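Data block below; observations after.
Note that this complex is displayed minus one protein chain, with the remaining chains in position.
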Amino acid sequence: MARPRFGLIGTGFIGRTHAIALNAVGAVFAEREAPVCDLLADSSPAAASQAARALGFARSTGDWRDVMADPAIDVVDICTPNFLHREMALAAIAAGKHVYCEKPLALTADEARGIADAADAAGVTHMMGFNYICNPLLQAAREMIAAGELGEIYAFRGSYLEDYMSDPAAPWTWRCKRELAGSGALADLGSHLINLAHLLLGGIARVQGDLQVVHATRRDPVSGERRAVENEDIARALVEFGSGVPGTFEISRVATGYKCGLTFTVFGTKGTVEFDQERMNELRWYDAAGPAARSGFRTILAGPDHPDYRPFCPAPGHGLGYNDLKVIEVRNLLRAIAGEAPAWPDFHEGARVQRVMEAIEHSAATRSWTEVPA
Amino acid sequence: MARPRFGLIGTGFIGRTHAIALNAVGAVFAEREAPVCDLLADSSPAAASQAARALGFARSTGDWRDVMADPAIDVVDICTPNFLHREMALAAIAAGKHVYCEKPLALTADEARGIADAADAAGVTHMMGFNYICNPLLQAAREMIAAGELGEIYAFRGSYLEDYMSDPAAPWTWRCKRELAGSGALADLGSHLINLAHLLLGGIARVQGDLQVVHATRRDPVSGERRAVENEDIARALVEFGSGVPGTFEISRVATGYKCGLTFTVFGTKGTVEFDQERMNELRWYDAAGPAARSGFRTILAGPDHPDYRPFCPAPGHGLGYNDLKVIEVRNLLRAIAGEAPAWPDFHEGARVQRVMEAIEHSAATRSWTEVPA
Amino acid sequence: MARPRFGLIGTGFIGRTHAIALNAVGAVFAEREAPVCDLLADSSPAAASQAARALGFARSTGDWRDVMADPAIDVVDICTPNFLHREMALAAIAAGKHVYCEKPLALTADEARGIADAADAAGVTHMMGFNYICNPLLQAAREMIAAGELGEIYAFRGSYLEDYMSDPAAPWTWRCKRELAGSGALADLGSHLINLAHLLLGGIARVQGDLQVVHATRRDPVSGERRAVENEDIARALVEFGSGVPGTFEISRVATGYKCGLTFTVFGTKGTVEFDQERMNELRWYDAAGPAARSGFRTILAGPDHPDYRPFCPAPGHGLGYNDLKVIEVRNLLRAIAGEAPAWPDFHEGARVQRVMEAIEHSAATRSWTEVPA
Partner (left out) sequence: MARPRFGLIGTGFIGRTHAIALNAVGAVFAEREAPVCDLLADSSPAAASQAARALGFARSTGDWRDVMADPAIDVVDICTPNFLHREMALAAIAAGKHVYCEKPLALTADEARGIADAADAAGVTHMMGFNYICNPLLQAAREMIAAGELGEIYAFRGSYLEDYMSDPAAPWTWRCKRELAGSGALADLGSHLINLAHLLLGGIARVQGDLQVVHATRRDPVSGERRAVENEDIARALVEFGSGVPGTFEISRVATGYKCGLTFTVFGTKGTVEFDQERMNELRWYDAAGPAARSGFRTILAGPDHPDYRPFCPAPGHGLGYNDLKVIEVRNLLRAIAGEAPAWPDFHEGARVQRVMEAIEHSAATRSWTEVPA
């Protein structure tokens, strides 16, 4: 198969991460050739041209529709603000491109499901950008759970705590506006946690949520005026998985001091496993077997015996970084496009995540337990 | 004032902790004389006699009513299983004794309130055994919050995770039976967490709880038969303090690998403070002031500049232990009896804790948000 | 046997710790009766009287020689500044008392050996106050090493880092003066580390040391004048045990930020064990057996399955404190006096520690490897 040609839209934080991964994936995963960094779209021709040069793309455009129209492009990679995802994804699907989209897939669960169905109907490969779950240690945790190493699983704790909006003086951004961002901490951070929970324990059946806006207004850095914050700074939820396992979620963008506190604990009859993205190269495991006097949580350092670590480094404990997760994700996408492996998390997973988010919002609004639609 | 004479009832885990503290408090806190370890009551004359000798008590009895009837006794110290607390406390109050009672105060909130009211009416000093809050670092955390060092407080996370019932083969005990223990993890562990939350942030207004029994039956070690577990192994709750601050609780006696995971995080606009009893000599504090490049959670080791540490050791970081907390608690009780300081946590606090526990149970049963009675 | 009657000399930091332990040991270790806190000596009758009342002693004196002369006293407990140890210990031995002495035993190794020999000749029980090694987790580490759980041992790293003299403005004290303190960080901190190394791996054969005075003078808080610091702030050494195992020591009283950093790592072919007194309830163990993907240092929390923990608390992870170590030490002393167990660390161990200290000093002075006399 020829090297897939990528058209990347958006060159902010996450767009650059994608570009770095597209440049590096070939050298890291010798199993396959590098994709072609072909066309880069940004908000203006000048910005796009400069970014293309910086990020190793061959061509650029100031109009994202050019990406869809270009027959040379095999894969459309969407790294724009949330409110643009739907229109771009649908256009890419309509053009018969494979689509790779950052989370959240859309602003509502219904929209997300529509996109996923359209992608299926068009027969294109579709994948979400939920990079955290690509961590070799999370894949190891998934394997431990699936293999019964923890015994019967009966409880889940998860959090995603950051503090990027913690400062009361932090400016108003598009993330605070519902029609641009959808929900707040839920969409930006909670979506990752929900996806991670899905990876480990499967679907979520019902939730009891609670939302909190800590700072009701923020200063618009352009106008200087205070504007309303239209979505939650913190989301909390009691949850119940389809398997019957209960758990809790805690999600915050105002968790002063936390920078990337995506964590989970999974409790089982034979052991417990837990993780914190701030120490992303460590997995903590308690094995209930063995004498009490020698038992304790062990800190497993990521190494070549964990899935997908070895191509980065043959030595354990040397450490992967955040950007490496995206390299693994891109490799997964390339495999899916080549038909070598199922695409996951696909857009259906993206829609499923969004249904959980909406159920939490509905539950918080109605102060009642809410079923997550199947 | 003469040295108060103690009558201690019960010589299990916590009874011994009380005895050790009563023996040590005088030497630790040179501010006051040691109490008199006078009369020890246990389930039989022989057991009591042996225990009295071991624990440094002058006299013993196999009948706890002797303690109430003895005019020499100033303070009754109740360290028996939960279901006995009420009868003993009321008898002690009726006899005009000061009463020091382990948590939970009673099996129901109504009973607890009744005991507190009776104690007030009798004019005796009453205090609960919520030893964890005596930790110098928790007192420091309370001071930091009260002094505004964290800015405006807006979120709370708390947990108390142990695994003493985690093993499916762990035997049935009285703690599994409602009429002997009341609730399960809530009464045994949650009561401490609720009291700690009260200390830091004041009263709790409403809750949304969820209870889980992981192991429905356990083997009775006497009969060998399997008996029903009548109360929860895990309790989870969304909570809202009277101040409007929301939070979450997570309480488990089946948290495989956790031995004493009483933890909290308090988030404020200027900083965050957190604690884990498994590292009881460390307080983690993030101060949002100062440049980002030099900011991070700092680990404050307990030391003589924190309340009540210095009498144990003038050097920082040398470490207090679990039993030392009880020594501080006894000192607090002695101060209250001497009229030098208010008694806290008193029986009203004990009853308040129980109202929160019951509200969580009610909420879990009705699947709805539940107000905590004032 | 009758309860041993103690005469305690000195009521500073460590004297109070002894007093607390003497008060608590009976209640903690039900195996034996409490010793009698009989006579307390301090520098003046008034100070001694006040301290006796505070610390639960029956009688007091302003002249330590009264302790030696008093036939009621069975055990002399020496908690005075270093330079007084020798005279007091010899006097106690001459009076036929059992002697319990804080480290270092004397100002020189020769003096220390003389005291040990005198104690042997008198047939009295003698024990050093090296409390850290009483930690249940250190006893567990010793057992693991002895039982071969780490395989063949081949390397040792140890440190004792504190910062009590770190501040350049910290005042001059008797600890800075050779004729009062002997060596500096070595005597105060290093003695503990050497004793700990002895416990784990046996005697030390030779050393290559390096000493450093960071702050050459300090202000005398009485006279206001600057006085010379006559001994080391930091000691470092390459060491070689008699078994052939090499290692390193690092000892500092000016390790800014460290409060009680007594640490060690022992490396073996099958595993590694390590410890840090600042987290005295945790032992870290790496077991080289098992698959790499599941291997990591585990954090073992102290619990009732470790030696001497259970009498303090039947639940794991609740935590011992610094003062609890002294309670265990006192129990060990009582056992030795009762002839139930050998006294260790006895004065010969105290002298052995001192020979290592002197060898490090000699090596640093001569810049050469130095044999430790047997």
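Per-chain residue numbering starts at 1, and chain names A, B and C are given in the order in which the chains are listed.
One rule holds for everything that comes next: contacts are C-beta pairs under 8 Å (C-beta built on N, C-alpha and C of every residue); 3 or more make two chains touch, one makes a residue touch a chain.
What you see is a predicted model; the values in this text were computed from it and never measured.
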Partner chains on view for the chain not depicted: A, B, C
Sole residue of B:G15, B:G129, B:G303 or B:P345 that reaches the chain not shown, by the stated touch rule: B:G303
Which of C:S166, C:S183 or C:N231 contacts the chain that the document leaves out: C:S166
Residue among C:S60, C:T108, C:S183 or C:S252 that touches the chain left out of view: C:S252
Those residues of chain B which, in the complete complex, touch the missing chain: 140, 282-283, 285, 291-301, 303, 305-306, 316
Missing-chain contacts mapped onto chain C: 154-155, 157, 166-168, 208, 210, 212, 214, 234, 236-238, 246-248, 250, 252, 254-258, 267-272, 286, 288, 295-297, 367-369
Touch residues of chain A, complete complex, unshown partner: 13, 16-17, 19-20, 22-24, 26-28, 30, 33-34, 51, 53-56, 162, 164, 258-260, 277-281, 301, 303, 312-324
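By definition in this document, only the chains that are shown with their structure count from here on.
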Most distant chain from chain B by Cα centroid: A
Chain A and chain C: spacing of chain centres that average the CA atoms, whole Å: 53
Chain A-chain B separation of Cα centroids, rounded to whole Å: 41
Centroid distance [mean C-alpha coordinates] between chain C and chain B, Å: 34
Where chain C touches two or more other chains at once, by residue number: 301, 303, 316
